[in-house]
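A protein chain is absent from this complex, but the other protein chains hold their places.
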Amino acid sequence: MTKTKLIISYIILIIISLFFITPFYVTLITSFKSLNEVSIATMWNFPKHFSLEGFIGAYKKLAPNMKNSFYLTIPATIISAVLGSINGFALSKLKFKYSNLIFALILFGMFIPYQSVLFPLIRFFQKIGLYGTIHALIIIHVIYGIPITTLMFKNYYEEIPDELIEAASIDGANLYDVYTKVLLPISIPGFVVVAIWQFTNIWNEFLFAVTVTNNPAKQPITVALVNLAGSQVVEWNIQMAGALIAALPTLIVYIALGKYFIRGLLAGSVKG
Amino acid sequence: MAQVVLENIDKIYPNGFHAVKNASFTIEDKEFCVLLGPSGCGKTTTLRMIAGLEEISKGTLKIDGKVVNDVEPKDRDIAFVFQNYALYPHMTVYDNMAFGLKLRKFPKEEIDQRVKNAAKILDIAHLLDRKPKQLSGGQRQRVAVGRAIVRDPKVFLFDEPLSNLDAKLRVQMRSELKKLHHRLDATIVYVTHDQVEAMTMADKIVIMKDGVIQQIGSPYDVYFKPKNKFVAGFIGTPPMNFLEAKVVKGDGGLWISAEDLKVKIPKEFEEKLESYIDKDIIFGIRPENIHDKSIYKGEHTNDVVKGKVDVAEPLGSETLLHVTLGGQYLVAKVDPTTTAREGTEVELILEMETMHVFDKETELAVI
Partner (left out) sequence: MSVQKNKSRMGFIIILPSLILIGIFVYYFIFWTIRTSFSNWNSFSSLLRGVYKYVGFRNYERIFMDPRFQTDLWNTLFFTLFFILGSVGLGLFLANLIDKGIKGSRFFQNLFLFPMAISFVVTGTVWSWIFAPGNFPNDPQGLNLLFKKLGLEKLQWMWYTSSESIGHFNLALIAVIIAAVWQMSGYIMAMYLAGLKAIPEEILEAARVDGANERYIFWKIKMPLLKPITLSAMIVLGHVSLKIFDLIYAMTGSGPNNVTDVPAIYMFELTFRSNKYAMGSAISVIMLLMVAVIIIPYLYSSLRRGVSS
């Protein structure tokens, strides 16, 4: 590549980077402003005085919902990853009749607009008395997470040679041994990818959260954040600090484990 | 006693593919039996059926006199060495070898003793703490064998264990496996597509093609007494020459006759060829049984053919001459002192006592 071409590439990349950074910049500077400094006229300016007012206000309002989100996301992530791993094992290493059809039937659940199950779903949880609880959301995310976690683990396990399983079965391992002593120990990268994917998705999810939980005290952080904006006077520093707080856990995961996050993204598109 | 008996075994896959057809043979106790054939011939499927990794569609499999068709692989008392070794990547060499014993709840001391003993035999005692990733191909191979040895099984099953090694290492491992066989006094079933491996290691060779057993015999038998054209062509490098010819009568006996080819059939074969007089047959002779007349020292009569050298390939210890003979084609492995060169005419002597004749229709050996 010639030098001019290289320089042009960089200029283009930097311009596009500005586009990508802009929302982040606005969020960051606004969240560090005090309420009297937040004004429309200075919204692009750097804060004159750094203030934690926004964060304190946002934390007060969102802390319980943040806790809800953790209570929801962590168990749902763990359970759906384990389920996906077991399913992936069955579908990749214990081939059975119609396993492809069953896989397709399960996989379809990943693409449906959840609106098409929402009404009966809510009626169902009302009937069993779980409506409006975090438990209901955990169940929902575990079940609707089955397709994607199964897909990811199936693809992961298909890379592992069948001979490894056969060697174990000749060595005297039953299916339980094969899974726990051979497959599971080499599944750690798979679990990291799936867990990051599920954590991010469940944390960020909104539709189920807003329709299944009606009590503000029980709502996950995404719903609380939207409700924050819905109040009469929008305190933008609090709003932006809140957005930042809501994004923080997934952002930290992304920064710390970006490699696995990308792998999850790519695994999510069925077969590339 | 660990005798393996296959009786009329068939393998038909759900998609209808008939991988093994009516296979029957016996592997005697302490025998080194090689299943040999081109890829897709059903040899690996046969081995996997013996192991229990593949279901037997029809027929009976007996190990030690007991029918084991429906016995789980782990209860058949066999060990399997995989082509890609299939070592557990998360375990050390020691744990790889100990895994089967641990699952079988052997006492700790015995596991330790067996693993260390096997490691010593295979010269991998210094690698016991390593993970498979840190090993070379040859070392992984040894660990895979070690994992089999520690179990002290009735039967060892090897699936092309040397095919992932480079040529030099392959030769070395070949002789080591042979030594190991004597040392362990074990029954071994060994699958390969490499005829050299088969010839050098086997007590008994089972040659397969398209799911059908072609011949069962000692290395000597399959080389000198091939039962059909396929076996004759498969064993030996370069392969046996096949020439279309006729058996004709005249001039004091029977002759093989084709364009540019007229050689006398030795007396001892005449009776068997009586019924083929004036019929098309396939005449076979190995390249090593053809010599350059100008430098041949032995006696000979009525066994000379003349052809044109297409290509001469000097290999050092011998020279391969590719010769055209009246539209047909012949390879001769001759002494390197030959003066024959590309484009020249050459007179070749065929050692007729080593000749083969195959029925043109059935391709079965007549001689």
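Should a chain be cited, it is by its letter among A and B, assigned in written order, with residues numbered from 1 in that chain.
As a convention for this text, a residue touches a chain if its C-beta (ideal position, glycine included) is under 8 Å from a C-beta of that chain, and two chains touch if they have at least 3 such contacts.
Computed from a predicted structure; not experimentally measured.
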Q) Which residue among A:51, A:68 or A:150 touches the omitted chain? A) A:150
**Q.** Hidden partner chain, touching residue among A:17, A:36 or A:180
**A.** A:17
Q) Going by the touch rule given at the top, which residues of chain A touch the chain that is not shown? A) 1, 6, 9-10, 12-13, 16-17, 19-23, 26-27, 30, 40-41, 43-44, 83, 86-87, 89-91, 93-97, 99-100, 102-109, 111-121, 124, 143-144, 146-147, 150, 175, 200, 203-207, 211, 222, 225-226, 229, 236, 239-240, 243, 246-247, 250-251, 253-254, 258, 261-262, 265-266, 268-272
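By definition in this document, only the chains that are shown with their structure count from here on.
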Q.
Suppose each chain is reduced to the average of its Cα coordinates; what separation in Å results between chain A and chain B?
A. 57
**Q.** chain A-facing residues of chain B, complex
**A.** 51-53, 72-74, 78-80, 82-84, 86-90, 99-100, 103-104, 147, 151
Q.
Using the touch definition from the top, list the residues of chain A that touch chain B in their complex.
A. 161, 163-164, 166-174, 177, 181-182, 185-186
